[in-house]
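Got a structure for you, written out below as structure tokens; questions coming shortly.
Note that this complex is displayed minus one protein chain, with the remaining chains in position.
Naming follows writing order (A, B and C), and every chain is counted from residue 1.
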Amino acid sequence: MSAVTIEDLVKTKPLVEELETVTIRFAGDSGDGMQVTGSQFTSTSAIIGNDISTLPDFPAEIRAPAGSLPGVSGYQLNFSSREIRTPGDEPQVLVAMNPAALKTNLPDLEQSGILVVNTDEFNANNLRKAGYQSNPIEDGSLSGYRLFKVPITSNTLKALEGSALPFKQQDRCKNFYALGLMYWLYDRPMEPTLKWVNEKFGAKPEVAAANIQVLKAGFNYADTTELFTTHYRVGKAKIKPGKYRNITGNEATAIGFITASQLAGRPLFYGSYPITPASDILHELSKHKNFGVKTFQAEDEIAAIGSAIGASFAGHIGLTGTSGPGVALKSEAIGLAVMTELPLVIIDVQRGGPSTGLPTKTEQADLLQAMFGRNSECPVGIVAPSTPGDCFIMAIEAVRLATKYMSPVFYLSDGYIANGSEPWEIPSIDSLPEMKVHFRTEVEGFFPYLRDEKTLARPWAIPGTPGLEHRIGGIEKQNITGNVNYDPENHDFMVRLRAEKIERMQQDIPDIEVFGEKTGKVLVLGWGSTHGAITTAVEQLQEQGQSVSSAHLRYLNPFPKNLGDILKSFETVIIPELNLGQLAMLVRAKFLVDAVSFSQVKGKPFKVSSLVHKIKEYLISNE
Amino acid sequence: MSAVTIEDLVKTKPLVEELETVTIRFAGDSGDGMQVTGSQFTSTSAIIGNDISTLPDFPAEIRAPAGSLPGVSGYQLNFSSREIRTPGDEPQVLVAMNPAALKTNLPDLEQSGILVVNTDEFNANNLRKAGYQSNPIEDGSLSGYRLFKVPITSNTLKALEGSALPFKQQDRCKNFYALGLMYWLYDRPMEPTLKWVNEKFGAKPEVAAANIQVLKAGFNYADTTELFTTHYRVGKAKIKPGKYRNITGNEATAIGFITASQLAGRPLFYGSYPITPASDILHELSKHKNFGVKTFQAEDEIAAIGSAIGASFAGHIGLTGTSGPGVALKSEAIGLAVMTELPLVIIDVQRGGPSTGLPTKTEQADLLQAMFGRNSECPVGIVAPSTPGDCFIMAIEAVRLATKYMSPVFYLSDGYIANGSEPWEIPSIDSLPEMKVHFRTEVEGFFPYLRDEKTLARPWAIPGTPGLEHRIGGIEKQNITGNVNYDPENHDFMVRLRAEKIERMQQDIPDIEVFGEKTGKVLVLGWGSTHGAITTAVEQLQEQGQSVSSAHLRYLNPFPKNLGDILKSFETVIIPELNLGQLAMLVRAKFLVDAVSFSQVKGKPFKVSSLVHKIKEYLISNE
Amino acid sequence: MSENAHPTNGTNGANGTAATVKLTRKDFVTDQEVRWCPGCGDYSILAQVQKVMPELGLSKEKIVFISGIGCSSRFPYYMNTYGFHTIHGRAPAIATGVKAANPDLQVWVITGDGDALSIGGNHFIHALRRNIDLKIVLFNNRIYGLTKGQYSPTSEQGKKNKSAPMGTIDYPINPLSMAFAAEATFVGRSMDTEPKHLSAMVERLAHHKGSGVLEVYQNCNIFNDGTFKNFSERDVKDDRMLYLEHGKPLLFGKNKDKGIRLNGVTPEVVSISERGGENGVTVDDLLVHNENSPEPNLSYIIGRMQHPEYPVPMGVFRSVSKPTYEDMLGDQISSAIATKGAGSLEKLINSGETWMIN
Partner (left out) sequence: MSENAHPTNGTNGANGTAATVKLTRKDFVTDQEVRWCPGCGDYSILAQVQKVMPELGLSKEKIVFISGIGCSSRFPYYMNTYGFHTIHGRAPAIATGVKAANPDLQVWVITGDGDALSIGGNHFIHALRRNIDLKIVLFNNRIYGLTKGQYSPTSEQGKKNKSAPMGTIDYPINPLSMAFAAEATFVGRSMDTEPKHLSAMVERLAHHKGSGVLEVYQNCNIFNDGTFKNFSERDVKDDRMLYLEHGKPLLFGKNKDKGIRLNGVTPEVVSISERGGENGVTVDDLLVHNENSPEPNLSYIIGRMQHPEYPVPMGVFRSVSKPTYEDMLGDQISSAIATKGAGSLEKLINSGETWMIN
């Protein structure tokens, strides 16, 4: 598909009020197509040059009863003419397609924010399902907001009068009516969406036509009726020139691992068992068989990792992916990969826990499981992407470290990164690291547990290689020969060697960078998906002239070489995490710095405002 | 069985040289019955009033080929006229029944120690199997020891001339010949063993007779031939008066949990899947069905813990037991028990790892797995017995805490405690804690997740109780109502509540005691099976007037209230562990004290001497 | 129903204890909003189970519903009895603990085709082979519903879906074959769209003592809509489904003019008539169903009949009685007490070689 340039798109429009940043949330029933609506607004905004960040919010139920509270689905997006890194704390605009959506989302809407409701859905039945005693759009309880009542459903049907489509399908178009309204309000071109509709429904022209009709109807309704007194414009952001696409973390993860296997020159084998929010990686990878990617949907997580270990023994890039509960099941097998020193990458798309927990919500609480969740001393490497786009890079890094050090490596993503999206500058292939893997073939002097002096890696000698026949397994190995060995001294030696091997990865990972001054009052140290919120908060405070910097860990085991020094260059270290202080514990134990853990475990990302508030405490207290 | 008093036993004997402490090791082929020999010497020594400590050492193989190195089985015991807590660092006496036993055990024998060999087995074939080029008992290579050559096999057969027993069985008696020799050398009465033989082989009188004959033959051989120039006596130890039995950790564990269930007034349900070194607990418990104990050998560890969770939901004392690899498999289900807040005890008899590792060797490396080996924030209580006898108490403690706080509790034993034995003073029933469990029956005001103010425990309302029908599960719960709940604030609240509940256990666990001065230069902090070695080492240094104390953790999560203060009262804290410093990490993170980790991961307990040596470093450096 | 519809009537607490007051369907409904997609087959199964419950004459507190994870596994939240929504695939293990601990409870296991046959396959088999008294209802929609549409172990080979865009290459598992291999003592099959038959089957399962499994074909109208319709739709079902009845010949077809005959050990479809249908086959030549045959051979053969080669059999394939796990466990405990006497702590801790230090 050829790239669309802005020139093709932006039409000359009457001048309008300029805004820097806007946060919109579309909310409705799972059946109302809010995700599509949101992502359309997103790509259009990206295409016209805004910076964007999104946060979809699915219900845990497959499809709770229509109109019910648990059935509400939402999509929040933040678009701006400056660089942004979060989907925004509080929406300034809320589109509520039914009472349930209003009930669950209103609390987040900023004071006197714009509130668009689909009046047609505010009938007795729906109000009851949402638990409203009286009708909020009548009883004045919404006076604190700029309320716009639109009969979205009936207008949609009106717009489609005479269409051959069955009622149900006509009704389904109403989300595009809402989209039309918003396009007008924020002065977006309709072309990208029209293009998308035609491609998507190419096969069903009448459906395409209907959607287009309704989109325009919504747009024109806002235009003609003076529904909104003003409309707004959000200009182009100063974004690094280049070619961009919008990408979710799970997409970037899948693409990243395929890229890694291509760079390594070995086929990718993905053994997995479906689980939210990791399943999309399996779905995505299974579409790319033409890259030689082998996806194996196993009978459970144990078989999934088992198959990946087998594939890696046989010379493929062995990859397995799941979420927290699945990692727990894989624990024992991870130990086998550690003992047999095979390259393996374990994807953990973290979700709310413990146990089944909050399957569709985000959390960062599997760090210690990744570090310690196995019997005995069983060290592995750990990396964690910090944004959806970063997943691409860290996937490659995980494979690079795993194959170079012949070791399992954890890849810790989370629900927020996985489903969230951002504009991603498409890298040029040759900017990617060299990482061809080497298989041992020389028979002369071969031993299964010979050591590379620099990495301590053992040779990767795959079945099918003449003369290198050997046996590996989970019982303690004698160094070099790899024979089963029960000698006490050897065991002690091997336990320390396996630990040392992971430590050696340090020589292959970049130093951690400081955002802001290299020394000062407060350092905010983060990892994973909190990157956007932390950086934004710190940036705000820096603009206020505060002495605060931030640093973000993408490599968690081992830590980057320079971490200790950086920690010691600040009076206070604050570690915000979506858990009860897991990284904080590791940092305190290793560096004996009195790091402050700022934890929030709500299944949601941090709000920038709450980070700012927390950091300020220490800026003041240090004055 | 009625108790035997020493008076019945100790015969008047010619005076002999007095020794305070002796360490003997019996070593031979797995088929040679070294375990029986060792345990007979042990109980006899106990009965005559010595303090004792033992260390059996099994081969990993079921039964490696006769005469092979991996086939060697050993049994070391330490007996003394003073209080002892370890099986001894280096044996002063080694009985080697064949070349392989000599080869593998000689390195441990102290310089110029007593070495008794069975010359009959030192033939070309056996020497080859043991990898000897020339015959060590001929070539003078043993000149550094006091070598005693005895044709044990042929003497045994001679002693049995005319016996009806088949050759194989006659040959099997030779271990008792060795026992006889040692009984004479250390002036032990034969009666207890004779008694044991008659009970054990009551059914097969000719076997009993043969063993007795051979035992006496060995004894008399030493007596008549002036084989040994002197013989030794080890007097009664000043042991707390009371009734004693010799007990292994696994026995004490099984008995302890049965006792706990009796005290709780609820039947014990043990769901388990066999695994070394935990299997004996299953074997032992399955013998006590008359206590209403239900043992369920599950299809795997997951079903084992699942069944225990089900039993506990139904009002039994739910118990599951395994070793490290099994714990890894149980991880996910432990999370379910945490989320549903059901009482559950998980026994982990730790062994060498990672992966299959060293199945028959000891290690302490599952502490962090017990703490963190699950998805998300998933806190549990952790207790760890410190000696075989202590298993009885800590088993009761585990059940007490689990039922009182409605929470899973880990019970961390290890291979050394499990198979090692010590004399155990049999407690009086009424000295044991009150711990009747309470089931909710009042319908009025019932909610599944109501909270006890003091413990935060929820009510235990078991199926079968009219009017309390309710549903629990692994999805996040609303506090009080226990309904499925996805609310962000509730999740954050519940995550912290589950953590707080475990912290509250602190109010129910004893303070940690300091052995020695309450302040000083060095504190040696330990946990689990290192108790004996640490205390002995510290005692030795204290006797040399050094400023060193020790403290031993039997409760690892939460820590005892007073731990922090104690740590701060010493200049240096040394933490010896059979892992790479797991407790050390927890202590450093929590208390920010620069605790020194002293780690050894050899599948063997610490030697007292190596601890003394390590501790001294810090005593000097602090001068 | 067959003559031994209630083989264990009254003999077993779990299956016989009378409720003090006669309960109604409503008594088994909870206040929780039911959260399945509109049109999901699960609703019909829930309705039938709630309808049957009062008929069992058991009081609510004696009943426990235990499930794994999946759309189907949300079932316990909607049953006003004791309930446990456990983890994926493990329900049979947890239920085993509950039943072994308290045999007086009637323990149901609610599971899906993924829950029972993929991740939980081993627990499923072992629960069945132990003949512990669990009433397992397997909602088979041939798809992973809750995770939004990946193929399951019962998905047809070649089916295109989220995780197999080019079509599934796994050969499907037949849940009934697994049950027979495990020698389950009760094996039945029904369908969400056949409420009458379904409730009868649920009742049969409830009254069986021992491990029983009821497979229920259930339509997932969101991710696998109509997977059963080619044999279950009104206009074709008479010719494409066959209702098993104990002691009766295997007859089907609108006018009961078709049947199943054994050719060696292979079933074949034949058409019949009084005067003998094509090549003179009459009812007497047909295979006669026997739920109670001690050997599952016949049930296994019938259980493997599939559309389109054969009509799809519905009903009770096998119902035999064998000592249950919980009873044998109880017997061992009683006999241990009988021989050794009830356990005494005093004796226990004082056992083995003891000595006095004074």
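Here, contacts are C-beta pairs under 8 Å (C-beta built on N, C-alpha and C of every residue); 3 or more make two chains touch, one makes a residue touch a chain.
Computed from a predicted model, the values in this text were never measured in an experiment.
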Self-check item: Chains still shown that are in contact with the chain withheld from the display
Solution: A, B, C
Exercise. Out of C:51, C:248 or C:304, point to the residue that touches the absent chain in the complete complex.
Key: C:304
Quiz item: From the list A:173, A:333, A:556 or A:619, which touches the chain that is not on show?
Solution: A:333
Quiz item: Which is it among C:29, C:47, C:181 or C:283 that touches the chain not included here?
Solution: C:181
Quiz item: For the chain left off this view, which of A:64, A:116 or A:255 is in contact with it?
Solution: A:255
Quiz item: So which bits of subunit C touch the chain we can't see?
Solution: 118-122, 125-126, 129-131, 153, 166-167, 169-174, 177-178, 180-183, 262, 264-266, 295, 297-298, 300-301, 304, 322, 325, 328-329, 332, 335-336
Quiz item: Which subunit B residues would touch the chain omitted from the figure, given the whole complex?
Solution: 61-66, 68, 70, 273-276, 279, 282-283, 286-287, 289, 295, 297, 299-301, 325, 355-356
Exercise. Using the touch rule from the top, list residues of subunit A that touch the missing partner.
Key: 1, 3-6, 43, 46-47, 49, 192, 196, 239-247, 255, 258-259, 262, 267, 269, 271, 288-294, 296, 298-300, 302-304, 306-316, 318, 332-333, 335-336, 340, 392, 426-427, 429, 462-475, 483-484
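The rule is short, and it goes like this: only the chains that are shown with their structure count from here on.
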Quiz item: Where the CA atoms of subunit A average out and where those of subunit C average out, how many Å apart are those spots?
Solution: 41
Practice problem: Return the distance between the CA-based centres of subunit A and subunit B, expressed in whole Å. | Solution: 47
Quiz item: Which subunit C residues touch at least two other chains?
Solution: 69, 85, 87
Practice problem: For subunit A, jot down the residues that touch at least 2 other chains. | Solution: 70, 325, 355-356
